[in-house]
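Each remark here refers to the structure printed beneath this line.
In this view, the complex is presented without one of its protein chains, the others remaining in place.
Just so it is clear, A, B and C label the chains in written order, and each chain counts residues from 1 on its own.
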Amino acid sequence: MPAISKVLIANRGEIALRVILACKEMGLKTVAVHSEADRDALHVRYADDDVCIGPAASRQSYLNISSIIAAAEITGADAIHPGYGFLAENAHFAEIAGECGLTFIGPTPEAIRLMGNKAVARDTAQKAGVPILPGSDGPVRTFEEARDIAQGIGFPVILKASAGGGGRGMRICGDESTLQSAFDTARNEAERAFGSADVYIEKYLEHPRHIEIQVFGDTHGRIVHLGERDCSIQRRHQKLIEESPSPVLNREIRQAMGDAAIKLCKAVDYVNAGTIEFLFQDGEFYFMEMNTRIQVEHPVTEEVTGIDLVKEQIRVASGLALSVPHGDFFLRGHAMEFRINAEDPVTFAPNPGKIREFHLPGGPGVRVDTAAYRDYVIPPHYDSLIAKLIIRGKDRAEVLARSRRALEQFIIEGVKTTIPLDRAIVNNERFILGDFSTRFMEEFEW
Amino acid sequence: MPAISKVLIANRGEIALRVILACKEMGLKTVAVHSEADRDALHVRYADDDVCIGPAASRQSYLNISSIIAAAEITGADAIHPGYGFLAENAHFAEIAGECGLTFIGPTPEAIRLMGNKAVARDTAQKAGVPILPGSDGPVRTFEEARDIAQGIGFPVILKASAGGGGRGMRICGDESTLQSAFDTARNEAERAFGSADVYIEKYLEHPRHIEIQVFGDTHGRIVHLGERDCSIQRRHQKLIEESPSPVLNREIRQAMGDAAIKLCKAVDYVNAGTIEFLFQDGEFYFMEMNTRIQVEHPVTEEVTGIDLVKEQIRVASGLALSVPHGDFFLRGHAMEFRINAEDPVTFAPNPGKIREFHLPGGPGVRVDTAAYRDYVIPPHYDSLIAKLIIRGKDRAEVLARSRRALEQFIIEGVKTTIPLDRAIVNNERFILGDFSTRFMEEFEW
Amino acid sequence: GRTAITAGHGTSCPKRSTLFATSWSEVAELNFKEILELIDKVADRGIGAVEIEQAGLKVRIEGKSSEPQVIHSYAGDRPAPPPAPVPPAPPTPAEKAATEKAAEDAAEVGLHIITSPIVGTFYRSANPESEPFVNVGDRIARGQVLCIVEAMKLMNEIESDVDGVVTRIYPQNGQPIEYGEKLFAVKLSS
Partner (left out) sequence: GRTAITAGHGTSCPKRSTLFATSWSEVAELNFKEILELIDKVADRGIGAVEIEQAGLKVRIEGKSSEPQVIHSYAGDRPAPPPAPVPPAPPTPAEKAATEKAAEDAAEVGLHIITSPIVGTFYRSANPESEPFVNVGDRIARGQVLCIVEAMKLMNEIESDVDGVVTRIYPQNGQPIEYGEKLFAVKLSS
């Protein structure tokens, strides 16, 4: 692997700035790319070079592979960090980058491809001995096939798009008649959303937690896990709050999940940062999917491990060995992340516009990752995440108390944000007790 | 000790806000006091109650004991946190608070009094077996006496006001003739500044480091130390940058200094947070003085120990045992604090006024303690500290790299600040090597 | 013990601009926050004027040299919509309680305000059984005791620094007061 000296960040918003800051700390030059709507974005301001790669629409800018590669060429960048979203899990992009002599800061195209197809990933997990939810071995083509499997594993079951994500193409079926009507709908949705009508069927858990394991592999064959993140507080499969450690994992289960995650990574010779998502219910865990990128919620792991995951990504991409200490692994203290979206906290309707007041919380245990600032105009073209508030403390109780006061201190005006919702959640009794599943938000009232 | 339920903070600025945030995390009510010049201050905004205690001049407001006690009375506060500066080391204030039934969050009046007099403190240290600089046993009254002592311990020597601090009444004398002329000047200055002409004489170290040990005692007789802070980067005895651990202490010396600090604390039955300042040169350390309060630079210790010192102060003041774990003590990672003053970075002339732009750095390892905000008008009546930037990392190299990018990210406009100076220092070779003494700033060029 | 303290001049309250009094929230299409935003925008950008006409609504905002002037008119008596949501705790507290102060300020024109020189508890009489030192309408003389402010068990007598007639007593008996808080309004003897 070549040494990296100049990194193009093929992303925008807080993660682009996050990567730029990591590069600065490593003494690397940076190239920001941006759409015409992001001329005033902070990642553009803080990078050494910046290139406008297209109009506001993502498809013509942040998803425009040739523009991005060309931007790397004209600026002399020798590596690309894809961030999350956009092209981060696009195997083709990783491949082209490699062919153009650019170091892709992420896994190999092969690993992205293998894990990007849910049915294949599930199959790989099963072969590696990682527990999966009982269900179909790959896509089910007919209702009759689906029905037979459902009867075998017992209702409720869930239909999912093989190529999908984000809730589209998903259907929960409590009985056979629901399954019958849902089957074609799910296939149609999958076809429209992902270009493939393939759906598979799985046992549906009624009150699972979403617990994911952060994994990291280097090019020297070492693969480690860095503990879990509990991301059960979601709304329509969009995570709102993540924490580590999970309030419900004990040392043994954490160890078992970590071991399973590492087994799966070894099966695909995984390199760089990745996340293995599990569902957890009644003491059992089941492999869900793997995300072959840095996650939005990676700071939670950084705060309890003391490891800068983005810098580690760059180290590993440049061929260095993981800097994670050998020996017994343990998480120190507790951390929680609140995603602050420019959205109506009740309807979750995006609320782009001008930030008129932007006052950040501070003091011990408070970290803010953001590319927003006062007078920044949030463009309407992209996702609504404008800041991540990450709280660290010696234990969950301290983190909760600190979160309350930090959320009180955090003032954003001009656009609606999810801060009021976060304030309500951290005062919710079930949340405080750590007694919740991914259905928390469905039942949450405030 | 009574349980505490409502804390009056007898201070202003970032430390007042810091204490308020700690109280919020502990579920305690807060009372802010403020002068007429501080109506728009953030500590007033975030407190549950606020009381105007006098006009802008400190003497009539933040140093006005009866106003502050009366404010506690009318708001029903049951405890007072003095912060640092102002009345924090005023034994009389601590005493009156106690007499009025208020819990003083700090040491006993007796401990403040004992340690507030430098000659007495030095004597106490000597008796406790803590190394001190060779010098006079208490005040020297005549030049002849001073000369004899100086000849005994060897030039250079330093004259210091017994009741003083902050450089006033101090004189360094390289030979006998300098001593002759300096002796009366030092006495006069001491008289004017502190109301007592008493000066004492000590061996003068030419390239010492200022290394201080954070100590903490509880009312159950337990006293611990929490490692050191290296505060050698000073200008005219005003600290600019502090870090922990010190780049020059090894485990053995740290242990020895910690043991010495604890011995001294035990000698005065010390309770609550305190700091023992040492000079360190050529592998030897010498007791300088004790500060019987929370320090400006306390966050540095918080970041490497994971202990919230302000919350610990309140715990201990309410009679609880220290929450510091028993067993082997060690510092995790590295931390550095930059004091951001509203000052001309070259002349250090205060530069109060309106903050027109205030953009905080973020991301991993970055903490900001501040009570400033955009459009805040820094009043000219008080000290010029407007923010503290605290950087944490796995080692000193990471902290330095992170400091550089965070200082670059930190934008304050409208008033001059010490940020440009900090940026220059973190790029200075000797600073990077950790090879500096308290004279660093005298020799620093940029 | 008793301490006599002469009250200082009432310069403590920062000046407020008047007359934000009319409620904009009665406007139909544009909501209150939006009009505030428009006003900010006109002021921030140094715009000459903005005029918006909709069915039954006309808003005109003229920028001026120092501060924006707001002229509005609307047709008919519309029921007021619910008030705009108030942000929980804005960090810039400049506009705190501007409107309620305005009316008070207007009433105090030409009056001498005696403010508290200390923090404590306000008492109108020497003890619960005795008569108040002064009542509204009383003529008072410089040096006359007006009230007591108790602090740290000390009963501090507050004396008048002017001659005149008491037109208002601001605090209630037994009320806590802070430094600079208004105690009495006095119409000066001419």
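Going forward, a residue touches a chain if its C-beta (ideal position, glycine included) is under 8 Å from a C-beta of that chain, and two chains touch if they have at least 3 such contacts.
Everything numeric here is computed off the predicted structure, so don't read it as measured data.
Chemist: Out of A:Arg168, A:Lys354, A:His381 or A:Arg439, which residue would touch the omitted chain in the full complex?
Modeler: The one listed residue touching the chain not shown is A:Lys354.
Chemist: Using the document's contact rule, name the residues of chain A that touch the chain not shown here.
Modeler: Per the touch rule, chain A residues meeting the hidden chain are 36, 39-40, 42, 44-45, 51-55, 61, 66-67, 69-71, 73-75, 96, 100, 353-354, 373-376.
Chemist: Provide the residue numbers of chain C that touch the chain removed from this figure.
Modeler: That gives, for chain C, the contact residues 30, 34, 37-38, 41-42, 45-55, 63, 65.
Methods note: only the chains that are shown with their structure count from here on.
Chemist: What whole-Å value do you get for the distance between chain A and chain C if each is reduced to the mean of its CA atoms?
Modeler: Here the centre of chain C sits 52 Å away from the centre of chain A.
Chemist: Once you find the CA centre of chain B and the CA centre of chain C, what distance in Å lies between them?
Modeler: Chain centroid spacing, chain B to chain C, equals 40 Å.
Chemist: Give me the residues of chain A that touch two or more other chains.
Modeler: Only 359, 408 qualify.
Chemist: Mark out which residues of chain C touch at least two other chains, giving numbers and ranges.
Modeler: 89, 91-92
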